[in-house]
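A single structure is presented below for examination.
Apart from one protein chain that is not included, each protein chain of the complex appears where it belongs.
Chains: A, B and C, in written order; residue numbering restarts at 1 for each.
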Amino acid sequence: MSYNVNEKGYYGEFGGAFIPEMLFPNVEELRQNYIEIMSDSSFQEEFQQLLKDYVGRPTPLYFANRLSEKYGTKIYLKREDLNHTGAHKVNNTIGQILMAQRLGKSRIIAETGAGQHGVATATVCALMGIECIVYMGEIDIARQAPNVARMKMLGATVVPAVSGSKTLKDATNEAIRDWINNPEDTHYIIGSVVGPHPYPDMVARFQSIVSEEIIAQLEEKENISKPDYVVACVGGGSNAAGSYYHFLEDESVGLIAVEAAGKGIHSGESAATSALGKTGIIHGSKTLLMQTSDGQITEPYSISAGLDYPGVGPMHAHLYASGRAEFISVTDEEAMNAGLELCKLEGIIPAIETAHAFAIFESRKFTKDDVVVVNLSGRGDKDLETYIKFFNL
Amino acid sequence: MSYNVNEKGYYGEFGGAFIPEMLFPNVEELRQNYIEIMSDSSFQEEFQQLLKDYVGRPTPLYFANRLSEKYGTKIYLKREDLNHTGAHKVNNTIGQILMAQRLGKSRIIAETGAGQHGVATATVCALMGIECIVYMGEIDIARQAPNVARMKMLGATVVPAVSGSKTLKDATNEAIRDWINNPEDTHYIIGSVVGPHPYPDMVARFQSIVSEEIIAQLEEKENISKPDYVVACVGGGSNAAGSYYHFLEDESVGLIAVEAAGKGIHSGESAATSALGKTGIIHGSKTLLMQTSDGQITEPYSISAGLDYPGVGPMHAHLYASGRAEFISVTDEEAMNAGLELCKLEGIIPAIETAHAFAIFESRKFTKDDVVVVNLSGRGDKDLETYIKFFNL
Amino acid sequence: MNRINETIRKDHKLLSIYFTAGYPNLEDTAEIIQQLQDNGVDMVEIGLPFSDPLADGPTIQESSTQALKNGMTTTVLFDQLKGIRKSVDIPLIIMGYFNPMLQYGVEEFCSKCQSVGIDGLIIPDLPVDVYHEHYQDIFEKYGLKNIFLITPQTSAHRIGYIDSVSDAFIYMVSSASTTGAKTGFGDVQMRYFERISNMELKNPQIVGFGISNHETFNHATRFSKGAIIGSAFIKFLKSHELSEIGDFIGSIRKG
Partner (left out) sequence: MNRINETIRKDHKLLSIYFTAGYPNLEDTAEIIQQLQDNGVDMVEIGLPFSDPLADGPTIQESSTQALKNGMTTTVLFDQLKGIRKSVDIPLIIMGYFNPMLQYGVEEFCSKCQSVGIDGLIIPDLPVDVYHEHYQDIFEKYGLKNIFLITPQTSAHRIGYIDSVSDAFIYMVSSASTTGAKTGFGDVQMRYFERISNMELKNPQIVGFGISNHETFNHATRFSKGAIIGSAFIKFLKSHELSEIGDFIGSIRKG
């Protein structure tokens, strides 16, 4: 079985491009060109150069001494938190801005939830001097004020999404609407491995730098070519996709996907898509999706705005349905405690999204020789407010 | 003329160790051992390993395309903002925590102004599992709340300094008092190239990784072994010292030090020590110092909490007095505008301290072939609040 | 013969009206359809509301949100439509997003459509190739016409393909846009309408998006068979009684 996308844009039964006709020319143009553009050596050169000089790659693979000791296994942290703008998101936006340039686009739109992807998009647009419009749910604008300010400083226009639940899902709807209304000059930079084909595959490829580096770094540090496990949190699934990428087809590498259970999987306030979702269509992709029996998309909940998405990317739906990856969900409280533990043991304040990945160690046990790589997808500066409130700091 | 410290702890007429007898054993122990410990190969190995795997070094040397174009010269940015915790400060705290371990200390104290050094210290203490107490002016605690929260999350105890002006100078006084009261088990991690000998030299050596990398990176990028100019902001002077270090004795490299003029050098609200200071003694060091004619240390002012220090390190006093470095001072407004310009042109939000370094380009002209390296000492996330207010975002 | 095909043969310009089922009130569906027929509308599109209507502008979005709040579901809609064919004989088309249909079961959905007397479907996010490969047989089995959209950006080649798969009419989106986004038609759009008209497709075109009054209706239908009004009608419903629907239709027809 393959876990990569097939030529029709599917991962198993998931994926595809369920898009309104108005988007067809845009998506089709991208589909026909993305592989060729990405394979072009001048593209790769520019992409790699920016990742190195601007983003700060390679990010370290850091052996977490005290954490490893506490949990009796060998835990390595892939330090995506050290990327420029503070998360893995920028790997993708750097790639997509170069893609947009080669497609001759002069205007960029993006959606954002926590604001990380919005900041990463605004950043690359500033870098290239391209107009940038970021859609963000009105509620998220209120609760992620620092990232809104960052986007504005970077010259982006932040447009509030006032429809629906006024959060990430609706911001995505608004971005798609903008794209429908601006079919010629605009490229839509999606922030995760979601959306119509070829987005999930394209974003996964841009993020695959993560697993590529892990391989080289494990070689250097442990003299092995692969870890026993890769652990990543899953919102849409891009940091997971990036850290799994080169291990997808090698089933000796355990893939662990950590979802947000919010206040408890069955509390009605959760974002654990694999546990609660059914196959459906969201944002142009057939995937697992939290929805009513009637097919209305439901509002997810998580303390972390970046996991607060009612779907997962089609790759992840397939990894779940096929059993290739192990899905674990983690409550707000477990995640927050794991985040604080990482601060105290390793001096690293993780994004709350990322903190979910660390919460598994309390219950999921590994042997002492297991090499477990956790993708430390982002830093927690954007979440200080939430940490302060939660822990009464 | 030499610009490095001499065997007595002086840079020209500046430096020394003007400390109360109570501190003598501590400072003397450090003075006698620091060179030997730092030269030890196991120390270097551990230091370099942590810089690489934990801090994320080498930080890129990034050619700032659009900024270079705008100012008609070749501007490279040394990306210290990409370090773990977001500034150059951590280079020093990693070094000093290893030093403290080798000196057998079990308790760490530090002072902090903006909180960056406090966070960097709390971070390395968490990493090593060592108790950490950070002194911070009561006023700074109020205006730098996010960094206070970060320190707490990292397990540090933040103690308000309530004496004097309740800012950095007083936090330093309090830290010194703590050290006096805990002479045996405690190491004081000073956050800049200030304080009694051997601190300025030790901190400069830890920070010298910056210029070491610049040399290798210019070799790779421009096939040259040194830049024409190195530009850095100066609070205490550690990021400047680090970026100048390997060029100090080579007078063909222009060193530009940028100080905070606050609301104007002669406005009474300034921190431009070189312009306003006279030789004096502060925190155990003979250096340039803002003071009354009566020798009372005056309160500096800058919009950036990290430049808000009434002295400079003795190395910088000597660089100024000898004319080796060019000192430029920049107002709040000039710095803020330069910070915003960097956002818009390069997609990088600098710390307001750092923004001062970029403000010189409006008036200080370079030729088109000059290679100018600006030390991008830190990221601006900690300063969003100030940026928002200033620009009404 | 399917009622849509029959209607399309009529020799006047067709006026088709879209409304969101369950809006303004849950039980308005049947009454609105009746009013539309009684006031001479040629065809009705019944919007099955969806939580995330990404091809729609704010007006239809809001009406969908309200309809869902009112309790509209696929099951409720079918219940409401049960007796509709007793008094209504103009073509009825359900317009909705694919996910609710998928959850209902596509075949089950089609079967139900047939049994209540639905003639066709417009599903903006079901692309023609997916339809062609997976669902065409089912639709045809239950006598449902599937209507596809084309836009100014749709290539001639693709229009040909869509025409070949279609068997009722082609929904010609006036400009690449979400519903209700633009107002009035300019030269660019008129040339586009004319261009498509000159292609002499086997299916007639009905223009949608951006038609709000007598003038735009006339423009839109200069080179096409008819036009669909959606947002303008929803806006009208927001501030008028159902009994006033005739005024709205009259204003479109007569200006």
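Annotations
Assume a contact is a pair of C-beta atoms (placed from the backbone, for glycine too) under 8 Å apart; a residue touches a chain by one contact, two chains touch by 3 or more.
Bear in mind that the values here come from a model prediction, so they are computed numbers and not experimental data.
In the entire assembly, the chain absent from the figure touches the shown chains B.
Checked against the full complex, the candidates B:Ser41, B:Ser293 or B:Ser363 give a single residue touching the omitted chain, namely B:Ser293. Residue in contact with the omitted chain (choice from B:Arg31, B:Lys105 or B:Lys169): B:Lys169. Where chain B meets the missing chain, the touching residues are 16-22, 24-25, 163-164, 169-170, 173, 176-177, 180-184, 278-284, 289, 291, 293-298.
Assume only the chains that are shown with their structure count from here on.
Chain A and chain B have Cα centroids lying 35 Å from one another.
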